[in-house]
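These notes concern the structure reproduced below.
One protein chain omitted, others in place.
For clarity, chains are labelled A, B, C, D, E and F in written order, and residue numbers in each chain start from 1.
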Amino acid sequence: MIRPLGDRVVVKPAAKEEVTKSGIVLPDTAKEKPQKGEVVAVGSGRLLETGQRVPMDLKVGDEILFSKYAGNEIKIDDVEYLILREMDILGVIE
Amino acid sequence: MIRPLGDRVVVKPAAKEEVTKSGIVLPDTAKEKPQKGEVVAVGSGRLLETGQRVPMDLKVGDEILFSKYAGNEIKIDDVEYLILREMDILGVIE
Amino acid sequence: MIRPLGDRVVVKPAAKEEVTKSGIVLPDTAKEKPQKGEVVAVGSGRLLETGQRVPMDLKVGDEILFSKYAGNEIKIDDVEYLILREMDILGVIE
Amino acid sequence: MIRPLGDRVVVKPAAKEEVTKSGIVLPDTAKEKPQKGEVVAVGSGRLLETGQRVPMDLKVGDEILFSKYAGNEIKIDDVEYLILREMDILGVIE
Amino acid sequence: MIRPLGDRVVVKPAAKEEVTKSGIVLPDTAKEKPQKGEVVAVGSGRLLETGQRVPMDLKVGDEILFSKYAGNEIKIDDVEYLILREMDILGVIE
Amino acid sequence: MIRPLGDRVVVKPAAKEEVTKSGIVLPDTAKEKPQKGEVVAVGSGRLLETGQRVPMDLKVGDEILFSKYAGNEIKIDDVEYLILREMDILGVIE
Partner (left out) sequence: MIRPLGDRVVVKPAAKEEVTKSGIVLPDTAKEKPQKGEVVAVGSGRLLETGQRVPMDLKVGDEILFSKYAGNEIKIDDVEYLILREMDILGVIE
């Protein structure tokens, strides 16, 4: 598995046609559309200039929305993942 | 529902021809025009470099004005929403 | 009315041909020319990285000069206003 | 008169052919040439992130040199002035 | 050997067709793909504005993923290495 | 004379063919070449965000090297000078 550094998370993106259990779908419009996924690993958090480390506001298992063009792709055992920064994550589906 | 991260809010944009109860309409001119909407969820607030979290200056139910090109669109149960950052919000209609 | 967020103010721009009581007119030259207006609402002020909020150096009723291309337009009860940031305001006419 | 905000000053630019009493003239070369002027009003100073206000290093009556393309023009009672930021001012002629 | 300065590390990149023992392979898609490598030397860490040095979150022997276009190449005794900054490293394969 | 503001200095550039007493000449190559000069006035120093003023690491009479394209030209009593920022000064010839 991957241990992400700093404020990064590893995310398993949802298939594009998937509908969440809360009924959220993503519109097809001119504005930037977020994508859904599930957090599978979280980093130790962002380091402030004071030397303080900020705990991540996300945990493994969270279903999230993130900016469509963010992140780096990686494939583990034939499954595709993304490595994202916390700032690229818009919200958690609850 | 969506729990927005950091200084983000979830906003239900007003229909474009809508007129608020305070009689505010938006002009059609050359300058950037703000759009109206209602706050439906607020994040935990911006984190300062001191490690202090700043409470949002907005609450659920606030009728707001925001920059037209800001934010990410999302659709929940067939209703369109926007995820915005507090800095993209110009003011609250009171 | 609008409650502007942070270091923003709501300004009623002066009509372009208007001359202030102090006799100030704005030249038509190559450099960026400021515009005049009157402050009708002020935000709670800029938030410093220390968490301290800086009181606005402006009050309702101030006649101000601001950068011509700054701000967002809005119309309330058929009157046009601008939402500006304090940094876009050059000075107060006294 | 204008009360400039923050670290701004109001400056009366010298006529271009003017020679100062200290005999300073400005060369006509490829590099950016500064312009001369006299300070007629000063702001309350720059605000640091600590919340401390820094007193201006300029006073009314100072004869200064400033970057040629800096500032906003304004005309008061038919006299042209510039509103400049302290950072655009190179030095004081003494 | 090289002692990297600050938050830099020296990395021996994996051969492109290599598969890690954890079965991670890198997809060939439109998004930016990370590359794998092994840390062979680490710097003393990033210096914060407070003067505090942050220990590196990496150690010699770590198998890492890094941004494909990051870093400077160097060859030591006919082996190619990269000098990277910690911010260019996405995660550690564990 | 000019009193430079902040971290600025007034410099009398050396004539281009001049050779310093330490035998330093400037090569004519593709990279940016520094220029020589003598410090004739120094500002009060850079102001840190803490409100602390940093004394200049230069004094009147220092023979310096500076970036070729830096600064603003000025002529005092028919002699050409440059107003530079401390960051544009590479080193002192000793």
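Throughout what follows, contacts are C-beta pairs under 8 Å (C-beta built on N, C-alpha and C of every residue); 3 or more make two chains touch, one makes a residue touch a chain.
Source: prediction; values computed, not measured.
Q: With the missing chain put back, one of F:I2, F:I74 or F:I89 would touch it. Which one?
A: F:I89
Q: Residues on chain E that touch the omitted chain in the whole complex?
A: Touching the missing chain: residues 1-6, 8, 10, 41, 43-44, 47, 49-51, 71-77, 80, 83.
Q: Name every residue on chain F in touch with the hidden partner chain.
A: Touch with the absent chain occurs at residues 22-27, 29, 31-34, 48-50, 52, 54, 57-58, 65, 67, 86-87, 89-94.
The working rule: only the chains that are shown with their structure count from here on.
Q: Can you tell me the least number of steps between chain D and chain F, where a step is a move to a chain it touches?
A: Contact-graph shortest path, chain D to chain F, evaluates to 1.
Q: Between chain D and chain C, is it the same set of residue numbers doing the touching on each side, over half shared, or a different set?
A: different
Q: Using the average of all C-alpha atoms in each chain as its centre, how far is it in Å between chain A and chain E?
A: Those two chain centres are 22 Å apart.
Q: Centroid from C-alpha atoms only, then distance chain A to chain D, rounded to Å. What do you get?
A: Here chain A and chain D have centroids separated by 50 Å.
Q: Chain E: which residues touch two or more other chains?
A: none
Q: Considering only which chains touch which, label the overall pattern as line, ring, star, complete or other.
A: Contact pattern: an open line, chains touching in sequence.
Q: Between which chains is there touch?
A: Going through each pair of chains, those in contact are A-B, A-E, B-C, C-D, D-F.
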